[in-house]
Structure formats: structure tokens, C-alpha cells
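I have placed the structure first, in the form of C-alpha cells, so that the comments after it can refer back to it.
The complex is shown incomplete by one protein chain, all other protein chains being positioned as in the whole.
As written, the chains take the letters A and B, and residue 1 is the first residue of each chain.
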Amino acid sequence: MSARQRAIIEFMLDNLVWLLLIVVLAAFSIGIPSYFQIGIFTNIIEDSTYVGVMAIGLAIVIIAGNMDLSVESVAGLTAMVTGILFCNGGIGLGYTMAPVEWLAIPVSLLLAIAVGGIIGFSNGLLVVKLRMNAFIVTLASYIWVRGLVLALSGGRSAQGMVPELRIIGIPIDPILLPPSALIAIVSFIGFSFLMRRTPFGRHITMIGGNPIATFRAGIKTDRLILVSFILAGAVAGIAGWLLAIRTSGATANLGVGMLFKAFAAVVIGGVSLKGGIGQLPGVYAGVLLLSAIQTAINLMGLPAHYTQLILGALVLAAMLIDTLKLQIRQRLA
Amino acid sequence: MKRFLRATLAAGAIAMAAFASHTAEAQDKGKVFYMVPTLLDEFQTASVEAITNFMKEVGYTVEAKNADNKTDLQQSQMNDVIALKPKAIILAAVDFNALVPSIEKARAAGIPVMIFDRQIKTTKSDFTSVAGTVEIGYVAADQIQGLLKTKNGSVKGKVLQVLGDPADPYTLEIQQGFEEKMKAFPDVKIISLPAMQWEASNAGTIVSDQLVANPDIDLIFVHAAHLAVAAVASLEAKGKKPGEVMLVSSNGAPVGLDLIRKGWENVEVEQPLFAQAAALAMFADKVINKQEIKPGKYDVLGLESEVTIESWGANIKIPGAAINKGNVDDTKFWGNLKPPATPIKPVE
């Protein structure tokens, strides 16, 4: 096989999920009445915002050869923090930054990033310094962070986001997308650039491939792994912030089940759970694909239990695709 | 962060102090465990407070065990609790059938089991206090028929029904009751979709999608108030004004009452949490002392409730109330989070 042919096949494998997305969207547009319209497509993009942003951090940690199960709970926590501070109903305290009200946007966002980053830092520290297994460390965080949400809220909800924050979730007229969706798209572009075009991304990928080699080459692997966890936490923090804005509040179980979707998107998007392989644009396509299918289920009005059957089958399909791709790659080698 | 914690703790402490002064003189008759299925929603969280306080008024100390929505965890908690030989166990089962063996084991050990909120009909228990989930569906149907008639001249139109988790019998029974009563009106088209795991943003997505696919939706019926919050956020994002699309919700959580006050929501069908909990306290002495419970009508916190003797034992069914803008501030609704002023009196 020539290098050129190999390059083409590699390119196809890398972008398989985009291809799949186009096929699925076309099939749904033909098969499901009222699917083919701008409003549905903007819904798909908007719906991909929250899981999508969460999946960015998860993907980076997985590419670095680790695992972060805590992202869902972290998003739940920052959503609750945002909700408690900037909602005026339920348990919300209804803070405003008057007289400069728009300041609530950067203040709440930075707070969400900080809270997420701190949890990511503690995860990373345990993994790097105490050499604890990332799966276990972040499983523990998945549990205790959700517990913290419960403690903060007392199991109650906040509702009625202050208007200066709500505008992030309300579509802008000509493009029909809310700023939140644009934040997700910009995040994907930014982090894709970070992963592909900067030494940081290059090193993270190499650590996922062979941590010993990178360590021996003088790359500060421990520091980078720690940074990857902080990033995952901070980005999950943004996801939670967006989630609170979208819901215009926060409930104690907000975000529950998103870890599964984020994982599915990451795997469907071509990131190998073994580490070192995968690109963020693919992950975004994976999130869009999941959301396109979920929207189709919503529109078809399938009986309740079908949703779970289909989502379960999707995850299996994702794993099969992952294995299949690995086999094709091995045959190429 | 610290500040919230402190604020939350302080609020909790004040509430506790208020209840404590209320009940200072009751004598201690022993310990009762409350097996709560989860603390991730407002109803369950409030149920712990309500049961603890009402039972205290009649002399029992309640300790709650949270099963985190896990059947196996609740089963093992039951085993542990049985070993501690409490005066009674109050069970709100994670799963209706899976807890049957645990109930039988407890009763065989001489510990009475009171069923709270989630009905179990397949085995004998000592006392059951439920709202009647099917009945919540009935009340909702009745209210929605009225709303549609007012808007469209007759009972017709399009209703989006957002269920909770499709694996939860609670939501399925509300759906059953609702659809049973709506069958008589073929001009009402009902679209039903589940919000997986009762997660609010899932409900938001459903509403966003359906507003595009079916722009002529007249009314949205969500099975819990916290889902209504996300539904409203989606309505708002689509440029809808309060009241433009009608909204009905069930369970009566505080956020639902807020939405009524703001004009987004028309009716909240309350799950009568306070009365359900109060009924347990009213009959606790009889259950624990193994005395006979007589069928008939009883007044529970002002709600006319009926005790019947069913194949599974004594059963009290408390009607859910419809909350609207007119009565939203009434303190008898648990969503206002003000415990009733009159202390609970045990049934003689």
C-alpha cells in the first residue's frame, strides 16, 4: 500500500464520524417529517453545547492516557453554585452586580471555572503525586462532588436566572443560536488548536502514547497530566455554568446521565480509551451525532423505553466502531 | 463557597430550632427508620423533614436512610435496619417489587412496616399512606381539560407530556391516570416523551425540539416541578411570553409555585406531602401497638382522606390539590415550606 493510499484511509478513519453525521442527518431529514428545518438543526447544535463542552475536557484527559469520571458531577456543582448565586427563585440568592449588571457574566463564569479547576486539581494531584488510579480517584470525585451539590442545595432547587445571565441562553436573532452554543463552538475550535498546534497538545498526545518516552525526553509529564485534569475540571465547570443558564436554574440532579453521553461522544468521535489517539473535532461530531439521534427520537415520539434501548445500542456501536478502526489500522501497519 | 455553606447551615439550624421548640415536651417512644429513595429531588428532601418533625410530635425519633435511587442499596439498608430492632420502618421504595422480601423479613421479625408515597400492593404491610399517583393523573387531566376549553372553546388541542424517567413507575402511573381521563377527548393530541433520569436539561431539550416540530402546542404537562423550570427556560429561549404556551406540572415543589407566581405555569397538581407524612404520624401509635385501624373518612391537615382496608392492609389515600394563581400562597401546600401550625394528634 502506498503512503498516499494509507494517508487517505487514515484521513477517512479520522473523520469517519463526520461522514456518519452527514449520513444520519440526511436519513432523518428524508425519513422523519418536520426534521429538515433550520429550527431543528439549531436545536441540535444548542443541545450539543453542554455535553459537548464537558466532552472536551474528558477527551483531553483520555488522550493523555487517563480518565475523568467526575466531569458530570463537577458540572452539576458549578451549575448549582451559579444557580444559588444568580437565581432569584427557590434557594437562589439572586445576587446582581449592580450597577454594572453585565459583570455577572464574567464573575459567574470565572467562579465556575475556578470551582471546576479546583476539583480537577485535586483529582490530578492524587493521580500524579500519590500515583493513585485515575479511574478510582475520579469515581470518588463523581460521588463526593454530587454529594457536595446535595449539601449545598439541601436537595432543593434554584430557579429564575437573573436576566443578565439568561441572555447567554437566548438565541440571537439572525443566527438563531444562543451565545451558549457559540461558546461551545469557540471552545471546540480553541481546544482543537491547542491540541494540534501547540507543544502542550503535542506533549499530551505523546504522553498518552508512551509516558516513559516523554518523561525520558525531559517533558514534565506529571505537570502536564495535572494540567490536563485541571483543564477537564475547568471545562466541566463551564459546561455546568451553561447548563444552569439553559435550565434557568439548578436542581440537585442537574446533569445526571451526561457522563454517559460525553463518554459515548468521545468514543464515537474517535478517541481511543487506551490514550494517545483522537482529535477534538471528531468529538464535536460525536456530540452532534448523539444529539441528532436524540432529537430524532424526540420527534418520532417513540414510547419511553425505546429511548434507552437506542442509546444503549449506540454505545455498543461506538465501541464496535472503535475496535473496527483499530483492526483496520493494524492491518494498515 | 464557604459563605454558601455557612448560609445553608445557618438556615438549617434555624429551621431545626424552630421545630425543636415546637415539640419539646413530647415523650420519647423510641426510634423509627425512614427509608428515603433519594435526596436528589425536592419532594424527597422535604419528606425527610416533614416525617421527622411530625413523628417527633407524636413521640418518635426518626432516622432517615438515603438509598441514592439504588434498589440493592435499599435492600441492604433494610437488612441493617431490621437488625437494629426499631419501633417501625417507614419505607418509600426505590422499586415497588424488589423491596417485598425485605418488608416480609421485617414483619416476620415483628417490626411494623409503613409504606410511604410509593404504593406496594403485592405484599401485606401495616399501614400505607399514599397520594395516589394515578389520581394525580386524574386531577391533572381534569385541570388540563378546563384550560384547553377556556383557550380553544372546547376540549381540543395539542398537549406535550414530559414524563420523568421511563423506568420509574411513579411517572408511568401519572401518565396512565392522565391518559385514561383524556381518552374521552379525541380532539386532544398528546405527545409523550421521557426526561431520562428525571434530569431537567433533558426535559429542556424535549421542549425545544417539540416547539420546532409542533409549533401549535397548546399546553405542556411535565411530571415534576423541577422539569417545569427547564421547560420554562426553553420556552423563554424560543421567545415565548409567560402564558403563551400553557404549563401544568405535578408534585408541587417550591420552584413550581414560583413559576405560578411568575405567570409561566397555570396549574401545579400537588402531591400532598405534608398530609401524607402527617397521616403516618397520626396512625403511628396504632400501627406500633398493633391496634386495629378502622376504615372511614379522616381529616388530615384539612384534607378529607379515606382509610380503606385493602388486601395489602390499611391504606390511606390523600387527594392531591390543584394549585393555581388563586391559592398559591396557602401554607398548607408543602411547596411553601411552612410546616402546619396545628400539632399532629394521634388517632384515638
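As a working rule, a residue touches a chain if its C-beta (ideal position, glycine included) is under 8 Å from a C-beta of that chain, and two chains touch if they have at least 3 such contacts.
Keep this in mind: contacts and distances are computed from a predicted model.
The chain that is not shown, which UniProt protein name from "Cobalt transport protein CbiM", "ATP-binding cassette domain-containing protein", "Cytochrome bc1 complex cytochrome c subunit" or "NADH-quinone oxidoreductase subunit D" does it carry?
"ATP-binding cassette domain-containing protein"
I'd like to know which visible chains would be in contact with the absent chain if the whole complex were considered.
Output: missing chain touches A.
One chain isn't shown here. Among A:Ile172, A:Ala213 or A:Leu316, which residue touches it?
Result: among the candidates, A:Ala213 touches the missing chain.
Among A:Pro33, A:Pro99, A:Pro174 or A:Pro199, which one is in touch with the chain left out?
The one listed residue touching the chain not shown is A:Pro199.
Just checking the interface: what residues of subunit A touch the absent partner chain?
On the side of subunit A, residues 3, 6-7, 197-199, 202-203, 205-206, 208-210, 212-214, 216-219, 276-277, 332-333 touch the unshown chain.
Methods note: only the chains that are shown with their structure count from here on.
Approximately how many whole Å separate the CA-defined centres of subunit A and subunit B?
Here subunit A and subunit B have centroids separated by 33 Å.
In their complex, what parts of subunit A are in touch with subunit B?
Within the complex, subunit A touches subunit B at residues 34-35, 37, 39-40, 43, 46-47, 50, 81, 84, 89-90, 93, 115, 150-161, 166, 169-171, 178, 243, 246-249, 251-258, 294-295, 298-299, 301, 304-305, 307-308, 311.
State the interface residues of subunit B toward subunit A in the complex, per the touch definition above.
Residues in contact with subunit A: 1, 4-5, 7-8, 11-12, 39-42, 44-46, 163, 166-167, 172, 191-194, 196-202, 204-206, 208-210, 212-214, 225-226, 229-230, 232-233, 236-239, 253-255, 258-259, 262.
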